[in-house]
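On to subunit A.
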Amino acid sequence: MLDCEALTKAFDKTLFKNLDIHLGPGEILAVLGPSGCGKSTLLRCICGLESLDSGTIRLNEIDITNFEAEDRGIGLIFQRPVLYPHLSVSGNLSLASKSGHEEALEEVGLSGFEGRAVENLSGGEGQRVALARALLAEPNVLLLDEPFSALDSDLSVRLLKDVRQLLKKRKCPAILVTHNQQEAEMFSDRILEMSD
Partner candidate 1 sequence: MATHRPDLGNASGGSEMRNTNKYEKSPKTTNMVIVILLLTIPLSGCVGDTENDRELVIVTYDVYALTDEVIEEFENETGISVTILKLNDAGSILDYLIQHQGREDVDLAIGMDNNFLGTAIEFDLLAESDVNQVGIRSDALGPYSGPLATPFDMGYVCLNYDTDQVDGENLTVPTSLWNLTEEEWRGKVALPSPVTSSPGRAFMLATLDYFDWEDGNDEFSNWWTAMKNNDVIITSGWSEAYETHYTGGYGEWTEGYIGDAHITVSYCHSPGVESWYNENWTKSASLDLPKTSFLQVEYAAAVNGGNIETASEFINYLISPDVNSLMPTENLMYSVLEGQDLPEENGYLLNSVIPQQPSQISMNEISENIELWLEEWNSAMTSGE
Partner candidate 2 sequence: MRRLASAFAVMLYSMLILIPIGLATQRLILVTGPNPYDWTKSLSENYISQNVLEFTLVQAVSSTLLTIIISLPIAWSLGRHRWPFESLIRTVLTLPFVIPSIIAAMGILTIVGPYGLDIRTNENTWWWTLIISHAWFNMALIIRFCEPLLSKLDPALEEQLRLLPHGRTRASRLKNLWVPLLLPSVVAAACMTFVFSFTSFALVRWITVRDNTLESVMAEVSSSAGIQGYMEPTSDIVMGASLIQFTILLTSLWLTSVIQRDRKAILPQARPEHVRKPNSRGWLVIVPALIFAVLPLISVVIGSFRIRDLGESGGGFRWGTDGWNQAYHGSFSFAPMSEAILNSLGYATITILVALPLGYALATTINDLEKRSPNLARLLDVFTMLPFALSAAMVGLGVLLGIIKLDVSSAYQFWALPSLAHIMLTTPFVVRIMLPAIRSLDNSYDENARVLGMGEFSRFVKIKIPLLKGSIIISSIFVIAMSLGEFGASFIVAKNSDWTTLPLLIDAWRAKPMKDPLSAPASNAVATVLMLITMGLFMFAERFRNNRDGGMF
């Protein structure tokens, strides 16, 4: 499904070197590591927002290493919800798909939120809209960059459970990066540890 081989990236220091990641269909992987170890950069490299120093990424046997981010079909949930303030919830969803908003919102537990202005959403609601939007785009793989770390831990755990259920239901493979061991264990099928 997703095969990353010998991924290498350095800024001032080496973030990762010759890193291999293989993700099977519907599999959920957690990348665990302390802050600043390059987890976020790894996700940004995989989805194409950052370029690799070396290594190849193949998705369904196609080499996508040199594809632009918008052409890879890989979704990303940022640390804080990125919602466009000039658009309503529904307008934000439209950026991924013109239809299916109702179901998508229902899936993330936000039925009836279509017309809401995004500045009135709480942090948890915002991230769920972002998730609904990412899923509407029907990504081949979904990447999650500590999506609920800004929320309190009870809520964070509950949301992660919901998201896992959702991903499993849709058989959507995913990679979560986190610095929280408990979250990683609970959310993923398999854990990959990164160190400094």
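How were these picked? Simply put, all candidates are chains of the complex that A comes from, given by their letters.
Everything below uses one rule, namely that a residue touches a chain if its C-beta (ideal position, glycine included) is under 8 Å from a C-beta of that chain, and two chains touch if they have at least 3 such contacts; residues count from 1.
Just so it is clear, the structure is predicted and the values come from calculations on it, not from any experiment.
Trainee: If you apply the contact cut-off given up top, which option from 1 or 2 ends up touching subunit A in the complex?
Mentor: Candidate 2 is the one in contact with subunit A.
Trainee: Which residues of subunit A touch candidate 2 in the complex?
Mentor: 44, 47-49, 68-76, 78, 80, 82, 84-87, 95-96, 130, 133-134, 137, 139
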